[in-house]
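This structure is in structure tokens; I'll ask about it shortly.
Every protein chain but one is kept in place in this view of the complex.
Up next is chain A:
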Amino acid sequence: MSGGVGASARRPDGPAKVAGTFPYAGDLRVPGMLHGRTLRCPHPRARIRRVDTATARQLPGVAAVVTAADVPGVATYGLIIADQPVFAATEARYAGEPVAAVAAVDARTARRALAAIEVDYEPLPPHTDPALALAPDTPRLHPAGNLYREIDVRHGDPDRDGPVVIEDHYVVGMQDQAFLAPEAALITPAADGGVDLRVATQWLHSDREQLAACLALPEDLVRLTLAGVGGAFGGREDITLQIHGALLARAAGAPVRIAYDRVESFLGHPHRHPARMWFRHTATRAGDLVSVQARLVLDGGAYASSSPAVLANAVTHAAGPYRVPHARLHGVVVRTNNPPCGAMRGFGVPQVTIGHEAQLDRLADAVGLDPVELRVRNAICPGDILPTGQVMGGPLPARELIQLVAARPLPPSPTAGPAGPTGLTLPGGLPAAADPSRVRRGVGYALAYKNLLFSEGMDDSSVARVRLDLAADGTPRASIHSACAEVGQGFVAIAEQIARTELGVDQVVLRPADTAIGSAGSTSASRQTWMSGGAVRGACVAVADRLLARVARTAGLPARVVEAPGASLRITAGRIVGAEAGLRLTLADALAAGPVEAEFTFHHRRTTALDAAGQGDPHVAFAAAAHRAVVDVDLDLGLVRVVSMALAQDCGTVLNPLALRGQVEGGTAQGLGLAVMEELVTDGGRVTNPTFHDYLLPTAADVPDLDFVAVTEPQPEAPYGVKGVGEAPTCTATPAIVAAIRAAVGRDLRRVPVRPQDLVDLENPVDLPGAPGGDPPA
């Protein structure tokens, strides 16, 4: 048996992916299918006086047109709070909000049908400034009001001050998940009155629950199967086209393919919350933190999505992985007429990390310490008390990580080497290589921690079923059934590895993820390896137990062995061995008596909600990471080249080294994007750059090799001691790069992403809109 836990096992979906035959949601086609498209409101805020679909319905080739009037069940949906209309009925609250959808014989006819729908809008003044969302003269933008959530964490004596004070404002722009495969689904009405969806999503059962409510169907008539998913990063946690497509398919009585192009993808799913943050750190002259105050305003946009949970993460992580005796951490997430924001890798933590790490660097400067030394001095340790009152469980090697990353060798200086830099390695690259004498290098560090799994008392779980039988050729085979959404992260390999290790078989097959089994929860919050990995392991252990009990019974072993067979018998490399009982037989022989099957539900430890003072035990566990970034900046054009990235990360037990590497490299690249190029820009609520032409993503030329060190202390209570690994490096990459740019150019850079205009001497330097260093937001 090879390819078990700890091996760099290959992905089972890999061969189809390199051959181009792996079926993504957008590749699915069936004969007679219709093409669905969505009509979106062009105004950030508008009253809808009338929607007239009569002309569109009469176009030849149009099979169905649906609007708010055609939603049979609940008119709204949402991950946490159902506040988002399936279609805007009387008021649209963001530019891009769906108003109607059509299904037609081909895509072109569907487009023409959209153009034929008449909507009488009365544009209203949009409210797009999150700082004003709660102002008395701002109207309620939704019956539920403009405040999604407010959290106030008070720890120690919030009025206590140290002698050294650092206080400032920071702004983070809106990042998009930009998963590569745009949203798509193939949806078929079923003869039993139900509906079948093949869809790219992160969370099949949450989709089902929301679909069933809006379609007014019992959940068992809404069946979902995961179609090939081309990336997610949080952007597929919310419903997008699922309900629209199901309404169309049911109205037309025919299968509907509904899919977005890139522009619609940018408009269709929630983004990372833009943030405005004020921090006040105080410390002793020796550099020991005394207090942290933070005030956060997150822009949730027009609908709630996962905003309440994102805010909890942002506020509870706002002081960073540091020992802080006194803290007051306050945050609000508010409704505006901007695009909705929700889950993206890091989930509220990347924003606050940008703030607290900038503060730490300035504090280091103020007390005359090296940035690494200051972090080492203040890093949190297991047993320390967090601002929520939660005791830091272990392990959390924050101090070790920052030391490890600081000890990595630095890249050669920009002018070193016989030939000096070539255009390719200078800021600007081939098209705009910098003048080497005008390049400045900087080095920056960041340390962060990120919670793992769902927080605040949620009893989250994952179900898996495992069956052990004989394949047609007589060899033992394990089949795994889980609704865990494989979005690229590699659960499919991990699940197979677990079954090989626990059941000693080579052959493992994974059934498609669908709603025929119980929920595996969301592929988010760094939770699937732990939660669904735990479920697969639990089911495997139960299968092994059942099989061994049957073997013991058949062999006439004593009752105590039959009752607890694992104590005397074990499965190893295709055999069942019981030394004490003198028993040895092949797994194949044992399975000749029939297959064995078991289902297991995995729960993590219970956490608690936050009380009115923001106190509780909200997070299951944490993982930490530290990045060091080295950048070169072209002083003339303000272009940045990230020269090298080093990462030390707290990974728990490593189940698959190659997959781990892929996660941390990908997470680093997304953090790099937020540091220097990725921003979805809005103007009066309208997204101005919803294309890959204008929303820039890091390419191979932008992302350097990652020098990566894993710290692998096992996490107690987690299966095999794992930790989730995908999110922590996204939190630290951005602030490390921004710190390196600050070091190179000597500017404060309080706004992320850092743009060229923030770095060169324009007549009107753009840094932070508003009042840097001014009053904290109310």
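The rule is short, and it goes like this: a contact is a pair of C-beta atoms (placed from the backbone, for glycine too) under 8 Å apart; a residue touches a chain by one contact, two chains touch by 3 or more; residues count from 1.
Definition applied: contacts and distances are computed from a predicted model.
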Chain excluded from display, named as in UniProt, from "Aspartyl/glutamyl-tRNA(Asn/Gln) amidotransferase subunit C", "FAD-dependent oxidoreductase", "(2Fe-2S)-binding protein" or "Xanthine dehydrogenase, iron-sulfur subunit": "Xanthine dehydrogenase, iron-sulfur subunit"
Given A:A625, A:L706, A:A740 or A:V754, the one touching the chain that is not displayed: A:L706
Sole residue of A:P126, A:G230 or A:P414 that reaches the chain not shown, by the stated touch rule: A:G230
Listed residues A:G61, A:G156 or A:P382, member touching the removed chain: A:G61
Touching residues on chain A - with respect to the absent chain: 8, 10-11, 13-15, 17-24, 26-27, 29, 61, 106-109, 112, 178-182, 228-233, 261-262, 422, 424-425, 429-430, 487-490, 658-659, 661-662, 665-670, 691-693, 697-703, 705-706
